[in-house]
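My questions all concern the structure below.
Here the complex is missing one protein chain, while the rest keep their positions.
Letters A, B and C mark the chains as written, and numbering starts fresh at 1 in each.
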Amino acid sequence: MKQITVTVNGQAHSAEVEPRLLLVHLIRENLNMTGTHIGCDTSSCGACTILLNGKSVKSCTILAVQANGKSISTVEGMCAPGAPLNNLQEGFKENHGLHCGFCTPGMMMRATELLEMNPDPTEDEIRWGISGNLCRCTGYNNIVKAIQYASAKNRGVEPASTEPQFV
Amino acid sequence: MGHSMKRKEDARFLQGKGNYVDDVKLDGMLYMDIVRSPYAYAKILKIDSEAALKVPGVLAVITGRDLETYGLHWMPTLMSDTQMVLPTDTVMYQAQEVAAVIATSRYAARDGREAVRIDYEPMKPVIDPFKALLPDAPVLRTDKPGKTDNHIWHWEVGDKAKTDDVFSTAEVVVKEQMHIPRIHVASIETCGCVADYSKVNNHLTMYMTTQAPHAIRTVIALVAGHVGLTEEKVRVIAPDIGGGFGGKVPVYPGYVIAIAASFLIGKPVKWIEDRSENLQADSFARDYHITAEMAGTKEGKILATRFKVLADHGYTDASANPSKYPTGMFSIATGSYDYGTTFMEADAIYTNKPPGGVAYRCSFRVTEAVHAIERMTDRFAFEIGKDPAQLRFENFIKKEDFPWHSPTGWIYDSGDYEAGLRKAMDAIDYDGLRKEQVEKRAKGELMGIGISTFTEVVGAGPSKDFDILGIKMFDSAEIRVHPTGKAIARFGTKSQGQGHETTYAQIIAEELGIPAENIQIEEGDTDTAPYGLGTYASRSTPTAGAAAAVAARKLRDKARKIAAYLLEVSEDDLEWEPGKFFVKGAPEKSKTIQELVFAAYTNHPQGMEAGFEATHYYDPPNLTFPSGAYICVVDIDKETGEIKVRRFVAIDDCGNIINPMIVQGQVHGGLTQGIAPAMYEALVYDEDGNILNGTLMDYLVPTAVESPNWETGHTITPSPHHPIGAKGVGESPTVGAPPAIANAIVDALSPYGITHLDIPITPFKVWKALKEKGVV
Amino acid sequence: MIAADFNYEAPATLDEAIALLQKYGDEAKILSGGHSLIPMMKLRFASPEHIIDINNIPGLSDIGIDGQTLKIGALTREADLEHSAVLKEHFAIFGDVTKLIADPQVRNMGTIGGNLAHGDAANDHPAVMIALNATVVATGPDGARSIPIDEFFLGFYMTALQPDEILTEIQIPMPAAGTGSAYHKLERKVGDYATAGAAVQLTLDGNGVCTYAGIGLTNVNPLPLRAERSEAALLGKTLTDEVIAEAAQYASEDCSPSADLRGDEEYKRAMVAVLVKRMIHKAAGRAVA
Partner (left out) sequence: MTTNLTKTFEVEQPIDLVWATLTDPTKIVDCVPGASLTEQVDADNYKGYVGLKFGPVKAGYDGLVTFVQRDAENKKMTLKGLGLDSKGKGSAEMLMNATLTEVDGKTNVVATMDITITGMLAQFGARLINDVSNQVFNQFVSNFKEKLAKTTDGTAAETTAEGETEESNSGIGGFLKKLF
């Protein structure tokens, strides 16, 4: 067993863990934050994406011990309970960027870093930027719109209409 | 209606507060992991649990022999076949459940799984369904007394003699052999459950990823009633579901084993599949081998169609179809056209592959039917040198011919196919594309345009024809309006992302005038919700949505009586506008719905029952028949075979639209699940029954990069029989998109004499076809 | 999916790490990015007894130019290669290759050293390193030694690294003026292993004559393959379509691809020819740009 300390959404947690404990299990089972999900075993789906020292990573393919001394952000930290949604969360809601909601936390954590690295991405950059996150419900159109919405709001620009556009 | 209300359910999902089954954590909960067969067909010689039981934390190893003691080792499938829960003698497919390890933690269970030693005697499996029918093929289902072959059933419909006659004399006959391959829904959440049996109360609470909680409760009672789990002792709770698409309709062995384990041990038992188990053992979709033929005139009048299907069902028929429809709605295969006579037949076959035959975001086998007819329509157009759009216009069922009686017995409720195709062609500039194509072809470049003008058949279904395990396919809504005018409504369906919490609230709001924000929607708890058959096959809006409207109308009728009483006028003198009744000619004399509801609890007429609640079980008079006109443009890299979907326009007609935002979202998602089987996904087995792509590294679920920017629109042809004129839409795009894409690709390759490619059409397949024609 | 139990060590220095490797020998595995190793462990294909996590060792993730040599620390993340200004200026090929490796999250973890040390011809960097004529630096108990890339890959998951050595640095000769490089792979979808991949670096003199050619191939051979005959076909020539076609043809003949779900051998050979041709054009374009 190894003693580790991680800071999750600003709060320090210590735990004694088996070296093989996956970071996603530390977050979900030991710390009871179940917003981070598991969708595959092979780091293919991105449902478990969190930020580790600000970088989006797949927590199903990282050992909890590897996060020792590091800071972690999860979906639970995007806005305080009862506080307004942040721009990304709002973008997903306003643009119908989620259906079943299972991939959404990972998708938003990935988009958080994407917008940090590239505040005004093109559609193509967004699509490549979320290519490590699978969504089975939405067809991605509205996820792209949601990220564009957040990008605009982050930059103080009026986002495009959130009404569905039809041909 | 028609308002893109933002979704009520989003807040919790966006803040990580969704409650999926793996989020359920109960005191004393144990964990289950499953040992699976490495062989597709083998005798079990010995299961040695000794080492596993020595793993710290492992409490039990459950085998088929253990379940046999309780008569729990077999269970019925939805098609009244039988399926092993755990085998006692023989494994029938790779990744089949062989034993279960129960432990105090997920990690210990997994270690236990590794430590179970099983000796097998492998046998040569039957993988190819055509070979399964050969006289020398081993008979797989030796558990069935008297079974002498691997044939499951034969089905046919139509007029064989007349059809054969037309074919024998027709000017033009085209024929293709096509395979609609085995695919997997691969919802991002896998399947799982927490079985919580209380010995004290003799009561089971089953948290599980199910699209049909009530039906599951009944199935559990059928399987385990004899050990005391009769239906009143069982509560099924479907929490939030991370995508279903049909894969969460069946009862999988893992659920039953978890129940058995909890029942025996008396503690909650959690079982969550990992992804490879999900892909390798859960129900597949499709796997139809279709011989399709079309006969007509040189001018392009289609006179007859003929389809022969070989359906590979794996080792048991565990399809999720209505009982009387072994091929589901495959007989919709005459499509949107007046194509004369038809004959269709199908034979289902056992092989050493996992069982299934569920949807993949489609109504019972409609995708197979639509693929066949839309591909063949293009095939015929190519044969006679006619534009495929023109051929469609000339053969469409006309708007004025509805209700239309199809040659296989369906009564299409409504449609305007010509309007849809015109709109799609205008949106994509069809004529301009054809001109561009001529120029590109002159330069040797490969560009293709594909059309699919499909008819879906959803909303099963009328009780005279539709049941599952004998239970009629109605669905239900119960509305309770509280004294303060706020409501809770419960349904027999179960959303897996379709937005029921919003759209059902909108329907009730529309009918009762209570703001949708004030209507709480609940589904998934069999103790509280009225009985219903669940959410799949695009049936929720056609059935439960209708039930909501009818239940709300019952309440409106009650409100009218109360209003008449309070306003001291006759009911006939009252007029309704959303939210209030007023006296005809005196609009200032009115009562709001909130006032009327309050009165129902505080001041209702003598002799009237107090309260403001209604329940309705809606038995649809007919199915609904949504349709769509899709056009796809592809560019193909001749050297590599790579396919780029340049544009895709989808015009859907799902009748009246409750929430355009949600409908569009459903269409987007369905289209990506349409491009998926068209170009990427298929479960591949080798001749020994090894699955060759049992992880998401090799089972190619499209990302945002593969998925193009979808362009969508709609025409509206209301259903004449549905209370609010809606039809259902969630699956149309998955049904309609694959043939549009396949038609576009084949169109691009058609100058070289290529007339058909099976999906998924990969760069390799394209290149190979070009190579065979000497093009590369 | 859960790995078997193991002992975990996270040394803070290279010396400590090497000492641990000496102590545990063949039963130890090095963890850098972990995105090949951990999935194998979760699937229980691999069950190493000891994991030596080298991520806490400082000084192994720098990118810099030292005289005529580009030096990349073995722990440099793919994402850092992707965004490195130095690489963008001199080696466009890194922009090509990193975009095609797995996905953004994996690139935040995956390291160039791990990508090479895994010894998998399906990985993308081996071909790039061949094209760039890189040298791999391995550090062991006796200090550092240089291994030319052509001597580094020995077999499937087998490299010239000894059990007590750690890959610490990659050294790449700085390109002469008139050099361009390019990489592309065909993939079934984003992040997939290559159906086939080709890495090309070319130097063209003032007359357009090729004075350096490096060509590496991905996932079409048991080992990462240098297309030697293709290189030779370009050297000393101006790159006419005929010359390029000849080079492409040699590459397709000299590789030895295996059939799989991505395609059969014939297809892969044909794709090698197409990719080599296209990457020669692209690298040549960049060389004169």
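The criterion applied here is as follows: a residue touches a chain if its C-beta (ideal position, glycine included) is under 8 Å from a C-beta of that chain, and two chains touch if they have at least 3 such contacts.
These figures come from a predicted structure and were not determined experimentally.
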Key: Visible contact partners (per top-of-document touch definition) of the missing chain   = B, C
Task = Pick out which of B:Tyr20, B:Tyr39 or B:Tyr197 touches the chain that's been left out of the picture.
result = B:Tyr39
Inquiry  = Touching residues of chain C against the unshown chain: what are they?
reply    = 26, 29, 37, 40-41, 43, 45-48, 118-119, 121-122, 155-158, 193, 222, 258-261
Inquiry  = For chain B, which positions touch the chain that isn't shown here?
reply    = 38-40, 94, 114, 116-119, 122, 276, 280, 686-692, 694-695
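Rule of thumb we're sticking to: only the chains that are shown with their structure count from here on.
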Task = Could you tell me which shape the graph of touching chains takes: line, ring, star, complete or other?
result = complete
Ask   = Any idea whether A-C or B-C has more C-beta pairs in contact?
value = A-C
For chain A paired with chain C, centre-to-centre distance based on mean C-alpha positions, whole Å = 30
Key: Sites on chain C at which at least two other chains make contact   = 1-2, 4-5, 43, 103, 190-191
Note = Multi-chain touching residues of chain B, meaning two or more other chains, are 106-107, 274-276, 697, 703, 705
Note = Within their complex, chain C touches chain B through residues 1-2, 4-5, 43-44, 103, 186, 188-192, 195, 261-264, 266-267, 270-271, 274
Message = With touch defined as at the start, can you tell me which chain A residues reach chain C in the complex?
response = 2, 18-20, 22, 41-44, 46, 49, 55-58, 61-63, 65-66, 68, 110, 113-114, 117, 128-133
Ask   = Given the complex with chain C, which residues does chain B contribute to the contact?
value = 106-107, 110-111, 114, 274-276, 639-640, 642, 680, 684, 692-693, 697-698, 700, 702-703, 705-706, 762-764, 767-768, 771, 776
